[in-house]
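Heads up, one of the protein chains got dropped from this complex, but the rest are sitting where they should.
A, B and C are the chain letters, set down in written order, and residue numbers restart from 1 in every chain.
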Amino acid sequence: MRSENELIELLNRDLNLLSVKKLRKQNISIRLENEELVSGLNYLKSHSYIHLATISCVDWIEDNQFELIYHLFSYEDKISLSVKTKINRQKSRFVTIKNLWGVAKYYERDIHDFFGIKFTGNDNMDELILENWNEIPPMRKDFKTRQYVDKKYDWRQYHGQE
Amino acid sequence: MNNKYESNKWQEVINWVQKRSLFMLHYCTGCGAIELPPTMTSRYDMSRFGIGPAATPRQADILLITGYLSTKTLRRVIYTYEQMQDPKFVMGFGSCTINGGMYWDSYNTIKQLDKYIPVDLYIAGCMPRPEAILEGFLKLKEKIETGNADGYKKYNKEYETYKKNQEKVLGEVKRRQ
Amino acid sequence: MSKDKSSIFSPAVSFKNLFKKPETIKVPEENKKTAKRYRGFHINDLDKCIGCGTCSKICDNKAIKMVELENVKTELGQRNERPKIDYGRCCWCGLCVDICTTGSLQFTQDYTYINHDAESFSYIPDNKNINKIESAIGYERDQDSELLDLYRIEMQELDAESRVQSFMEIVKGFSKKQAEKEASRCVECDICTEACPASMNIPEYIRGIYDEDLEESLKQIYEDNPLPEVCGRICTHNCESICSISHRGEAVSIRWLKRYAVDNVDLAEYNKILGTEKIHQVDKKVAIIGAGPAGLSAAHYLKLMGYQITVFEAESKAGGMMRYGIPEYRLPYDKLDKDINYIKNLGVEFKFNIRIGKDISLSDIKKEYDAVFAATGLHNGRSTRIPGTENNNVYQAIYLLKQITKGEEIPLTKKIVVIGGGNVAMDIARSLARLQKKKYGQVNVLVTSLETEDIMPADQEEIEEAREEGVDFEPGRGPKEIIVSEDGSISQICTNCCVSVFDDDMNFNPTFDDQDIQNYECDMVVEAIGQAGDNSYIDDNYDIKYEGPRIKVNDKQQTSLPWLFAGGDIVRGPDVINGIKTGHNAAQGIDEFLKN
Partner (left out) sequence: MGKSKRTEMFFGPNHPGVPGNYGINYFYEGDTVVSAEPNPGHLHRGFEKLMEEREWIKNTPLVCRICVMEPDINEMVYAMSFEAIGEIKIPKRAAYIRSIILELARIQAHIFSIGGNCGAIGLYTAMQWGVLTRDYILDIFEEITGGRVYHIYIRPGGVRHDIEDVTLQKILDLLNDLENNRMPEFQKLIFENPIAQKRWKNTAVLNQEDALSLGVTGPALRATGLEHDVRKLMPYAAYDQVDFKVPTGEDGDAWTRLKLKKDEIFQSIKIIRQLVNNIPAGPVSLNLGNALKYKIPAGEAYVKIESSRGEYGYYVVSDGGLKPYRVHVRGTSTPLGLYGVETLLPGCRIEDVPVWAHSLGICPPEFDR
């Protein structure tokens, strides 16, 4: 049963973290290089962080990066740990972790649906939630919903109003 | 009885019988479907009006569009609607079927139901209460009796415009042979 | 596996229900009464609603559109728009009811509306909902679900005891955090803009403060008001009287926010921010007579258009009534000079200690300049001419205030009576109180006015602050006679009761009741009952049309002489912001006049 600080010391010792932050009680976020992420997750998984809640993705369009966040939780430490890494937005490619957690296959497929990030090693990248989507992935910041909706659906004409 | 299409005494009797036993297709297309169990079961009990759930489109008379309709579901709703036998009726639940509702600016939901399939009645609500749904059914029964519930005839007549609208959103849609 | 009790007969419990009353609600005969707090269809009290549009802003489904109604007229404080609700979009969340500034929009408990025509689901609620039936009120907002920020940030002020000691500025001004919190209270409904004589972009500059972008605020302010430091302190702020938040709470402190925005941008940045480093010069010359608010405003806007501007000022410094009529505790001179210096830096030439009509005649000016803007203001006092006013211990507030501002020593006795109920009376009374405090250690000033306290023209805060500083009031008294003792000093002032101030069609003609006589000891009387102008420099050699005491001008401030424009108090009072507006109008008028 590690406390937050003990966990931070452990991580600082064993992984070379880009940054570590205690967001709030039972909530820590660390940042790793792209190459070290999978080994970091493997390390964490062997240190009681066995629960992968989900994989989130945030589109930082200004600094041209996608940020992938792996939310882990340890039932012993009772700490929620977000492991974060940033990948180049143009390349939008990252490595799969489906061999660590099988369920990541679908999380990655979901992220591919909405952000267009390909995960090498996860070959099943066809559409999961969307169907026949031929625009840029919708959750990207440069996808303008309003223009798309104006083009595809027309507004009801209330006797000539918008 | 100024029924626009063709009307004879025999049609009146059919309408009278039709009104008595309606089968509602059990297809919850949107979030409004959570108000259907209370309507179907003992608390509000729509079977008092002779309306019961039907499992397959071929045995159903009423298609309920309960709330929003994502494009994926729209494709299946069109298959379902086209598999249902005439006379068939469509009821739009809630704001989402009228003018987009809460998802008016969503890229994946349709904004006006009547562009894609003919709608006989809309019920206001987000989502409509069981009492409002039952009164909607009663209004539908009146429309059937007076022969005004002729959405399905309109679909056959203006099939091309419906097809065009559908294809604008969905691309190619498999049609019944 | 733990042994789970089970028996083939246990499901038979369901037969029990054969003997129970069915729990079905037999709609439509027996409709279950909805809860008191149910969110059904909307109703809207169309008189109470002011068309501010906040409900359409917070509606996350764009279900509410503001629609113009013919039978509702636009007037101060309300628009003729009312919300039209589209039940093809509404999700009955009730955010609109929670934020409604006047509380006119409400829910009923009615929820059934079925129709085949989709377009019939859009409806303008009035006292009946979409079903046109009387229905009980449903969900109601309370202080927990309040979505507005109803109360102001407390403005720090000097307490009465310490402020009467000196002419230090009373109001401290907002800190950054306070200003942003106060700015966040504005719902940007734009109702206040219609009440501001200069129709300033109030929501825009408040939004600038909120977004921590004071440069944007400065730009928005200077579009209509070149004297923000002044107006941030002494404006009569009618915008705050009709702010939509004031219906259920306290108005946004618009004036103090303007002051915060301008206080926190230093003068050197102005040109860069407002883009006035380089102005395209035009070789047309305009003369401006009087460096008061109207003159300065015209000078500023004309200079932006590139004209060569010369301002002739009788006094030794610019500012007019702002400098010589308003004491320093309300408007410090360094702030006034900041506004003036910006205008000066634009390239406006000032000529001081020149009185038109005495040192130079108006016709000489006309020869040298292509257009003239007269904004000389009302700098002469008015007397009640009651018996005894010719005594030399009777003064007029205007001249005393000018001497105080120039720092000159003024006659100051122990007991003074001030006649008058307006802001000028308040200024002189509180200035005398300060001087008395410094000289005699205690205050003894009595203010008598025709008007009773509730209709006194002075600001309510001014009256309260004066009372806190030891000034006494005797409202509703008419001055009858100043009793002078043999040695020429004043002993008492005799007053009667003033029954009414205005007659039926609101003209000023007071009626008195001579039975109720009251005398008050005093050894000095100051009259602050109004100001008069001295337009002799025009009237001596040109005859222009007048409208009562004021010069008649068209909407571009042009007098009957095409080349002569007029503004400020000599055309339209009573306050600085109107002066600024007339100056701005005149600038456009002169621009058009010079162009063709």
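Going forward, a residue touches a chain if its C-beta (ideal position, glycine included) is under 8 Å from a C-beta of that chain, and two chains touch if they have at least 3 such contacts.
None of these values were measured; they are calculated from a predicted model.
Novice: Given that one chain is not shown, what are the shown chains it touches?
Specialist: Result: the unshown chain touches A, B, C.
Novice: If the hidden chain were put back, which residues of subunit A would touch it?
Specialist: On the side of subunit A, residues 23-24, 26-27, 29, 50-54, 56-59, 69, 71, 75, 78, 80, 82, 101-103, 105-107, 110, 114, 127-131, 138-139, 143, 145 touch the unshown chain.
Novice: For the chain that got dropped from the picture, name the residues of subunit B it touches.
Specialist: 25-31, 33-35, 37-38, 41-43, 53, 55, 57, 68, 70, 72-73, 76, 80, 102-103, 105-109, 126-127, 129
Novice: On subunit C, what residues meet the omitted chain?
Specialist: Contacting residues on subunit C, toward the hidden partner: 1, 4-8, 10-11, 13-14, 16, 23, 34-39, 54, 57-58, 60, 91-95, 98-99, 107, 138-139, 142, 144-149, 181, 184-188, 210.
As a convention for this text, only the chains that are shown with their structure count from here on.
Novice: Count the touching C-beta pairs: is A-B or B-C ahead?
Specialist: When the contacts at A-B and B-C are counted, B-C has more.
Novice: Between subunit A and subunit C, what distance separates the C-alpha centroids? Give it in angstrom.
Specialist: Using C-alpha averages as centres, the distance is 53 Å.
Novice: Measuring from the mean C-alpha position of subunit A to the mean C-alpha position of subunit B, what distance in angstrom results?
Specialist: Here the centre of subunit B sits 40 Å away from the centre of subunit A.
Novice: With centres defined as the mean C-alpha position, give me the subunit B-subunit C separation in Å.
Specialist: Whole-Å distance between the two chain centres: 58.
Novice: Residues of subunit A that touch two or more other chains: which are they?
Specialist: Subunit A, residues with two or more chain partners: 156.
Novice: So which bits of subunit B are touching at least two other chains?
Specialist: 98-100, 105, 112 - these are the residues of subunit B that touch more than one other chain.
Novice: Can you name the residues of subunit A that touch subunit C in the complex?
Specialist: Subunit A reaches subunit C through residues 156, 158-159, 161.
Novice: Touching residues of subunit B toward subunit A in the complex: what are they?
Specialist: Per the stated touch rule, the residues are 71-72, 75, 98-100, 105-108, 110-112, 168-171.
Novice: In the complex, go through subunit C and note every residue touching subunit B.
Specialist: 22-28, 31-32, 41, 60-63, 86-92, 111-116, 118, 121, 130
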